[in-house]
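Note that this complex is displayed minus one protein chain, with the remaining chains in position.
First chain written, first letter: the chains are A and B, and each begins at residue 1.
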Amino acid sequence: MESLEQIKDRAETAIPGAKIDIVPNPGPANQPSLLIDNEHAPAIAKFLRDDAALRLDFCSNVTGVDWLDRVAKKTVKVKKVVDGEEKEVNQTTEEKIPGYLEAVYHLYSITHKHGAVIIRMRTEDRAAGARLPSLTPIWRSAEFQEREIYDLYGIRFDGHPDLRRILMWDEFEDHPMRKDYVQPDDFEWEPTPHDDVLARAKQHYTPRPELDGAEKITAGSGDTLKR
Amino acid sequence: MIGTGILKGMAVTARNFVGSYFDEERLITVQYPEERNPLPENYRNFPFLLYDGDDPHAGLRCVACKICEKECPPQCIYIVKSDDKKPDYMGKPQFYPKVFDIDISVCMSCQICVEVCPFEAIKMDKDFELSKRERFNHLLQRKEELSKPNEYYHSICPTEAADVDAKLAAAAEAAAKKKAAAAPAPATPPAPSGSSSASASS
Partner (left out) sequence: MSATVETLEAIERPPVTMGSRLEGELLEVSMGPQHPSTHGVFRMNVALEGEIVRKLKPVFGYLHRNHEKIGENTSYLGSMPYTDRLDYFCSMTNNWAYALSVEKLAGIEVPERAQYLRIILAELTRLQNHASLLGFLLNDMGAWGTPLMYAFREREKILDLFESLSGSRMMCDYMRFGGCRVDADDAWLARARQIVDRFPKFLDEFEELILGNEIVIGRTQNVGKLSADLAISAGITGPMLRACGVNYDVRKVDGYGFYPRFKFRIPLGEHGDTYDRLMMRALEMRESVEILKQALAQIQPGPIVNPKVKIRAFRPPVGEAYGRIEAPKGELGFYLISDGGPNPYRYRVRPPSFINLTVLEDLCLGHTVADVMVILGSVDIVMGEVDR
């Protein structure tokens, strides 16, 4: 198979205006990926699928990744005049890198039996701008998986034929796979009596009638539940 | 001819039906709970705490290091460390768990607590009939219910228990030698635990 650089060059020539970056992968797995721009994503995807040498016709895995806002600290040595003397002083600058959501596609070729080529798309931000073009028209296998990303990460896929929640119920509001998701604290009892689950559950539930034996539950300290 | 396939299938069922009365290979069910298949030695279900000798408190191997509590994937172990210390099987003073609880309903018998324990203090049990009468308190196994003697471990996993004993004995011996080399005073270390009831409960 061609190298990612070759694929990038050929795709950029084939699709005018397309912008592709190579995202390195430092680990031992050595699976670098192509970051494609959102505007031309469907065209690039179509190129990857239909190009005779590539024929990446099998989209195996589609998934989302949540990257939170980061603060990158940079320490630069700056020369300053302190008390008439020139000294090197460390100056720390903080740069805020806004977070984004990412959709990652693992592509293989069944025709040529090669792969994987990994492509990724990034949203503008994690709120209203969390939109990406859907690649379901190119690869049907993305249908359920993009729905799952929409459900769990909240990326809206433009052009998806049936974008609904898939694993959570329709009335559910948040996106549970996001890194800043806060668990609801009103779920049912868990009988591990030392957990903070118990403390929370105590706030939410009055004990059940005598039959259940629930009123006998004590926390580690031996406090009985308040009625 | 249409129907031959079905007749052939019928012949197979007939063979199985007749075979189920005397053919060893087709006669596989047992009438649980009156009859029971023997459990393989590797079988695991729910952990227990090991102690040496007769006294579950004095012989308890657990030193409340809390590694298993940290590594347990479903977080079903709860440990409170003691304030004082008691001698372990090598005579070294160690902490012990004041509280050691495992929640049956959360534990998934994955054996990770056993793998990460550096003191051979927690092992997997074979008791699978764990149903309880009460929903909450009974499902929480306390330290007293969890502690079981080394003889019990030998009875359920003889090979593995013998290996563990040999390993501990070797460690105790090495420690004793080191001690003897460091201090020439005749310090007799307590006997390594083993399956004998000559215990470290001194």
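Note that in this section a contact is a pair of C-beta atoms (placed from the backbone, for glycine too) under 8 Å apart; a residue touches a chain by one contact, two chains touch by 3 or more.
What you see is a predicted model; the values in this text were computed from it and never measured.
Shown as candidates are B:80, B:99, B:116 or B:130; the residue that touches the absent chain is B:116. Residues of chain A in touch with the missing chain: 25-29, 31, 57-61, 63, 65, 104, 106, 110, 113, 116, 118, 139-145, 152, 166-169, 176-177. Where chain B meets the missing chain, the touching residues are 2-6, 8-9, 11-13, 15-16, 25-26, 28, 40-45, 67, 71-73, 108-112, 115-116, 124.
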